[in-house]
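Step one of this worksheet: look at the structure below.
Apart from one protein chain that is not included, each protein chain of the complex appears where it belongs.
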């Protein structure tokens, strides 16, 4: 996160003293140097949001914001899993239909066989894990390129879904708990409580780290900067919860609609967990190492095969969760679940967020931000009322425009080498 | 192609004398060392062909062989273009729908506007070139990752096709010349003539090269090996022409059906041309260089951007030709032309043939062999009479089995470093 | 249930001074040309004529997009939502959500099982399939083929309509298969209604059958044309009857040329007008009687319905389609087809 | 010279496809000694190192570690035996920073969480000991380091651990004057602490400065392994370039191992 100097000496070796001013200054120089992290994705989101709000004022309503989350949830979840595979420079074309298979299992278990929801969820996730293990073994142990393995998976799983769906019929999912996942909201109070918990947790981690580092005499960010970060998070979360807790029913007499959609905390928890795994555990470190230079990782004694298998397991597991959310949102599973554009949108989300297809570079947050970009475009386009041909064209153009923001802001990325 | 020794000296520096025996021996050692070129794809094809012939004897008929070529032609042509993009480590997700756009232009020009076929073909190819130029500029000059650019293209072109097709209608292609491309055959005599021409040309090139090299005192393959290569080609081509010239009409009284399908020489000519470009021109050399190490290529004074743009132009241009063939085969263009599995099959064909997604490795022949594998699987599965769910599953499994042959035979590829 | 919803939609209508607004979600643009080519046009004309605002969108066969569009329309404040569902599950989710927000709903062309729509306007998809089955056997009889071998080219395996069509033609043909009068030699679904794949699939059916296929039951004109292209290649076109659906220009031309035996014409304009009329009434807070009902077995209720009859088109009644202005003579009778048009009495 | 060598190789053969790179190589490394491995470019030194560390499988031959036969199939196995290697092609992960690279595969943890402060401190200390003064930040990606800085990181990475055998493949090639001196001193110190050290270098001054024993590879064959004190500068150069020098090295025609008269305690050709 921050800079540390081995020794201070010589004119070129001077490190900036860690004051607030120098910190801001440094950040600005890094941004100008092209090292900008999540900034372009955030700018993209802002530009898109402003653009759509101007074109269609209804875009800018609490109701639409809430829709946005549930609309983008499944793709985002799948994209989060894909980040792991992409970090290794591999690809999983089968993630979309893997989510379909898991959703089909879920529907079969809960509706056809009549088991309770948790059994169905467990079955779906286990299916995902099994799929991932098989894919991973084929890639790592047999040595087939992941593109081919997962292309085969793409075809086969499509067939499996069809078979599980009895060649074309669809299966309804009516279990209340399952339907709630993508369709109900937290109570306003619970929303506030969770937000408070998140800010508190973040503050605790940041402050502990600050104390720990300064106790050891290592360079740290100034405490004011740490406080500003915590404050920033608090403001953002507070605002989001506030807006989502507004009444958004069109007809309060019929039904009251307010609160944070249940998928939001699900995504948030997974984001925190996977970010923790990638950034703070040696397993995550090893993923980056294998993605950056598999040979170096092997020489460092890392079991490259095991890492390779594990990312496919994570990816398919997340696809299973995405499938569950999709089934919940649709109240049903049909042979197209996980098909059509789901896969490309998910990979696209990860890549737009800043994940490299060549491995070694990417974060789970990228997938969430990229997923948000994709969801905003989809949502906004839905408000424009174009005919389908025009809509496709405009969607493509808007996506390109968003990506251009990113490309131009990374233009100066003359590899500053610091993070 | 062959090994040359700088100097003979020292015990480890001895190069094998270039006799026929040592040549065969050397080839065998290379194969065992994992450097096997087109061998696995050929084995794959053989295994698949034998398997399907056993399961369904009708697979092994002249008629089915002829069908095979026309069925796989469009995907193969698109895959040939994709090889160029893949050689640079880029991807073109829009190639499928780009072929759809070009086909739609073709159909509009020839059917709706009523121009002659060559105007329509020209319009289609020009459209492809324009599309490629735009994609290439966005990737090379603006710096957006090709995955994102072509994902946007994938969406936008889909919309363009719909718009060109009046939001969903089909446009018939009834022009005789256009329909002939994928549906008629050469006369048997012409087939023989072309085969003879091909063998003669190959022989001339090989013998000239042999004379040229030995005149300069450079190491050459023994003349017997050269002769064997020429003979091999002659046998293969002769056999193919012979089989395709057999009568395959089910009712000779009604109609006679024989000869090499017209798409075959089209693919063959494009294969020769592109192989020549890649292997024997400095442009081709530069493509490999940029794909292998873009920075090294830049330092060597190669204009990396120009190469990058050009491969997208080639790819979209080949997609246009693929689109024309697809339109010819279906006698019509519909909004699905170039959609559904076309893109994944095309990329899959290139990858199965041995092209790397990371750039720097691949040949146009790979795309043709991989395209053949995909076509054989599709063709064979069509004879099995499975229900669609099972068909998908089995297709996936067969694809995987084929890829396993490749993976296992490359297993030993402990990088021998010689080609 | 109808009364309750009518009341709440009144409220919603009353709370805004703006013109009433109707949202329509079409299913896709690739399974059939009708959605974007005909339905959109006719519905829009009807709505514009009545002076109501409308928002017509297409879900492109993507359930997620379907739900997103529905959310957006509700956000945008439509008073009536008219959907062609992609499957009953998502359809129900959308209808329920709309209902909970006080938006009136109509099932257009496809009934959402277990759903809550106030009206159902449709052609009967099984009836379409029946016409195709009957058409094929009529053409085979006309050609005097004995013990014909039949190949099925079904629609997308993931499309519920394809299943309904198939139920329809199976109900006609299965007895003939069972009685050994006909033989079924191939039965394949075409993923995503993809015409290019259809050509390959049919070519393989033909190879597998050793060239002996006497009749092709193609689920729509696009698939039919794909089969015809392969038949042409084998110089079998015109000898083997092929069915279709949608009365597309291309299909009609194939019929005129004698390559295709029949297609099924759905007078989309009638359907669109009927649906638009109901929607406008709902948007204005009125209630209409339809006279017919359809039983929803899953929701266990009788849905007020307008049901229209599809029509089989052979060479001799191609002119009816033109007379209906579904396809214009100029489009249809181009080039070589001018003479065929005259022969078939198209004017 | 201690009784049992720490590492002993016998009859190692290694081919890449049709090219045989190592033939019948024998080699020993003794604890407390620096063994210099010399040879011309392309003689097979790096290949030998990679065979020892399990990166390449060998075609034939035996490995003895501490007198016991072992089989090393992967770098993990080598690390488990206590073998650390600085490779000529450094093999750092460009997308990771200096600290992350130095602790790769052996991260310090508290619980399951990475203990970054500890690692950062340890890295800083090790690098300081190697005269690295121009690195701006330990959190810099290694892709942005200069050639010498990269090499220092690789060396620091290898000496951070308690190992028994340290192999350094041309460790000072890219280093400056001061840094080279530091590394040579480090090499000597490691040996004095009882470790076995193998040093590959083309610099004869360095070789003679720190090594106790010199092994010479010539075109994939081990032509001599002798005590440094028993051989002269020019003799080594002759062994490297011609494979023989007086009684040392290959005897007759290339291909057969020499067994000419050898000075006491030197073994010509494949040792032992």
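Brief remarks on what is shown
In this document, chain identifiers A, B, C and D correspond to the written order of the chains, with residue numbering beginning at 1 in each.
Definition applied: contacts are C-beta pairs under 8 Å (C-beta built on N, C-alpha and C of every residue); 3 or more make two chains touch, one makes a residue touch a chain.
Source: prediction; values computed, not measured.
The omitted chain makes contact with just one of the residues D:110, D:146, D:193 or D:232: D:146. Of the candidate positions D:83, D:119, D:219 or D:248, contact with the hidden chain is made by D:219. Among D:11, D:176 or D:247, the one in contact with the hidden chain is D:176. Touching the missing chain, out of D:19, D:64, D:160 or D:209, is residue D:19. Residue-level contact of chain B with the missing chain is found at 1-7, 9-10, 12-13, 15, 212-213, 216, 218, 280-282, 285-286, 288-289, 291-293, 295-303, 360-361, 415-419.
Mapped onto chain D, the interface with the missing chain covers residues 16, 19, 39-43, 46-47, 88-89, 132-136, 144-149, 152, 170, 173-180, 202, 204, 219, 237, 240-241.
We take it that only the chains that are shown with their structure count from here on.
Centroids of chain A and chain B (each the mean of its C-alpha atoms) stand 37 Å apart. Centre-to-centre separation between chain B and chain D, using Cα means, comes to 47 Å.
Between chain B and chain C, the centres computed from C-alpha atoms are 39 Å apart.
In chain C, 29, 36, 40, 157, 189 are the positions where the chain touches two or more neighbouring chains simultaneously.
Residues of chain B in contact with two or more other chains: 162, 167, 387-389, 391.
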